[in-house]
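Yeah, one chain of the complex is gone here, protein chain that is, but the others are all in their spots.
Coming up: subunit A.
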Amino acid sequence: MANQDFPLIFERSKEGRTSYSLPELDIPEFDLEDEFEDTFIRKTAPELPEVSELEIMRHYTGLSRRNYGVDSGFYPLGSCTMKYNPKINEDVARLDGFSHIHPYQDPKSVQGAMEMMYDLQESLKEITGMNEVSLQPAAGAQGEWTGLMMIRAFHEANGDFNRTKVIVPDSAHGTNPASATVAGFDAVTVKSNEKGLVDLEDLRRVVDNDTAALMLTNPNTLGLFETEILEMAEIVHEAGGKLYYDGANLNAIMGYARPGDMGFDVVHLNLHKTFTGPHGGGGPGSGPVGVSKELTPYLPKPLLIKNDDMYVFDYDRPESIGRVKPYYGNFGINLRAYTYIRTMGGEGLKKVSEYAVLNANYMMRKLEKEYDLPFPQHCKHEFVLSGKRQKKLGVRTLDIAKRLLDFGYHPPTIYFPLNVEEALMVEPTETESKETLDGFIETMLEISDEAKNDPETVQDAPHNTIVKRMDETTAARKPILRYNK
């Protein structure tokens, strides 16, 4: 592709050009300046673009062609579950009866929307094995924080104010320790053992009567199932702590295991991962929380419940942690997740996990010949390779990722989890065909050959993207965060 600068929308702007279509004033005009003190009347118009409608479409169509989504090609980004985003979801979310309803309408006039939300709550309860679900949290990280705030409220209700620690494995997502801090806890790390699982000895060492909770992803970020989950639950519960399930990796186990049955007290789900809410270039997401019976009183309010034949928002929840977000959550994303669950049913969701795991194991076995595999057991929906062998040849994991761009692939997640050197985290998802997997495998093997025979080609990659590697150091040292004329 030609290496050319693409103008900013502001650089396309020309005085006097318009794209808006506003109604004419159909009422007698009022003198506004009379009503306002001069100091409150804006003197300089904000520099929004002045462009025609066609120029808007050309601009954003051009930008879209400089972007890459799941519909563009394979996106094996570990931990992100970049599966196909069904088109019926998008159509349904645009129905007037869903997209153009106001959160403060009389609940009697939005029973259809509330019925969908209720059914979704019920479905998520069944999938996770939890007692009750709230759809309020806006995204995964907010779900984590919501869950921890409920755990905090639970301990405080028991007069237990000394539980200051939240334990997170060294392989955990960055949001886990960050959410712990925001919820007012100290994050404490528990080590992984040589099998890539939480080290029970170390867990016993860090868990004590200061422990509020253990946050866990299962399967963990290495794509491995924490086989000693019941022992871990026992250690934490015996010390009076609670078990938190980060649902980022639920795609691996639907219909095979449920967090509620493993002893988890709180769960959050990423509906934009497992349940096909599109990622949108970084959101919006949706992060519902599920809880055990014991923690149900602390759920955010209002809670959507069914009274006889009416769906109502219950605000009378004295032990609730309160609101975590205005209104009732990201309804539009929840609706897409519901549409997906209705498409798949229990049978389909189990197949989703079956094939996600089969695809990951297949790729792992094909790739372990050329890339180091730190943990040899069967994986779940994703696996982590190490680029150690290539690094010795002068080719870093970053180079491999950039080289993949030349072949039209989105690279795997790199340098995460932190407990694997030169990590390459691959999550194929169940919606990819064997041919697609084979194509990617072949490319990865080819890059491994290049690392041996022609390392420069990999080190200098990418070669045919619209821009080359970016100067990120200058970007951070002398930040330019907006356009200036």
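As a working rule, a residue touches a chain if its C-beta (ideal position, glycine included) is under 8 Å from a C-beta of that chain, and two chains touch if they have at least 3 such contacts; residues count from 1.
Criterion: contacts and distances are computed from a predicted model.
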Requested in this report: Tell me the UniProt name of the left-out chain, picking from "Sn-glycerol-3-phosphate ABC transporter ATP-binding protein UgpC", "RNA polymerase sigma factor SigW", "3-isopropylmalate dehydratase small subunit" or "Probable glycine dehydrogenase (decarboxylating) subunit 1".
Outcome: "Probable glycine dehydrogenase (decarboxylating) subunit 1"
Requested in this report: Would you mind spotting which of A:Val110, A:Ala212 or A:Ala337 touches the chain that isn't drawn?
Outcome: A:Val110
Requested in this report: Touching the absent chain in the whole complex: find that residue among A:Arg205, A:Lys293 or A:Arg323.
Outcome: A:Arg323
